[in-house]
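Every protein chain of the complex appears in place save one, which is left out.
Moving on, here comes chain A:
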Amino acid sequence: MIVSRYYIVKRLSIEVKMKILVPVKRAIDYNVKVRVKPDNSAVDLTNTKMSINPFCEIAVEEAVRLKEKGVATEIVVVSIGDKACQEQIRTALALGADRGIQIDTDAQLDSLQIAKLLQKVVEEESPELVILGKQSIDSDNNQTGQMLAALTGMPQGTFASEVNVDDGKVNVTREIDGGLQTVQLTLPAVVTTDLRLNEPRYASLPNIMKAKRKPLDVKSAADFGVDLTSHVSVIKVTPPPQREGGIKVADVAELVEKLKNEAKVI
C-alpha cells in the first residue's frame, strides 16, 4: 500500500513539474554585414544591431511550445554578459519564458567558461531539460551545449530538428551529415537546436509589455566560484580574401566554352 502511494506521488511530481532552462546569447543580428576593425584586433561592433542569436531564439520557441503542450511547467532563460544582454532576456520573456537570470560579466568568455557557469545554474535550478542553440552566429563555435552535457553528466541530443518528451525520456531527431538520426535520452538532458526545429513566433505587443514585469535576477559571474580565465588568445582578426568579381556570359554556349577552355573545369 505504502509502496503504491509512493509510486503515485512520484509519478505526479514528475508530471506536474518540468522546468526547462534556456541559455540565450546576445549576438550580432544575422542581417548585419560585419566589418573587421582597421587594427585587425576584432570585428567592429560599435553601433551594430544586436539580437538574440537565431538558434537561441529557436530554443526559446521550442520551450514555449513544450509549455503550451502541457509538457513543461516553467521556462527559465539565462544569459551571460553585461547589462545589455537583459534586452535579449526580455525578448525571450516576451516570447513566453517565465523568468530570467542575467549572469553579469564584462569578460569575453569562451564556451568552456560559459558551460561551467551554466553548470552552476543547472545545479541551482535542476531543470529537466536544457535547450540551447547549436551555435552562435558570431563565434560559430558549436560547443557550449555539448560541454554543458559533459560537465553535468546529462545526455545530449545535438542539432535537433524534432523533440518529443514522453515519460521521463526525450526523443531527439538530429540533422546529421548523412541524413537524420534519432536518439533517446533519459531526462534530465541537453538538447541543441538546428534551424528546422521550428519557426519562432513574433512577440505580440501585449506580451512585450508583460515581459517587462516578469522577474529578472541579476547575479555576478564572480560569485559562482568558476575560473573565468580564457585559455585562448586572439592574435588577429582579418577580413577574408575577397573574390575577384567575374564576368557575365551571354548564353549557355559561351558558358560551356569558358568552363572548358578558360577555367578548364569540365
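We take it that a residue touches a chain if its C-beta (ideal position, glycine included) is under 8 Å from a C-beta of that chain, and two chains touch if they have at least 3 such contacts; residues count from 1.
By our rule, contacts and distances are computed from a predicted model.
Name of the non-displayed chain as stated in its UniProt record, restricted to "Fe-S cluster assembly protein SufD", "FAD-binding protein", "Carbohydrate ABC transporter permease" or "Carbon monoxide dehydrogenase small chain": "FAD-binding protein".
Screening A:Gln108, A:Gln181 or A:Ser220 for touch with the missing chain picks out A:Gln181.
Although one chain is not drawn, its touching partners on chain A can still be listed: residues 28, 30, 33-34, 36, 43, 110-112, 115, 134-135, 137-151, 154-159, 161, 171, 174-186, 189, 194-196, 230-240, 243, 245-249, 251-253, 255-256, 258-259, 263, 265-266.
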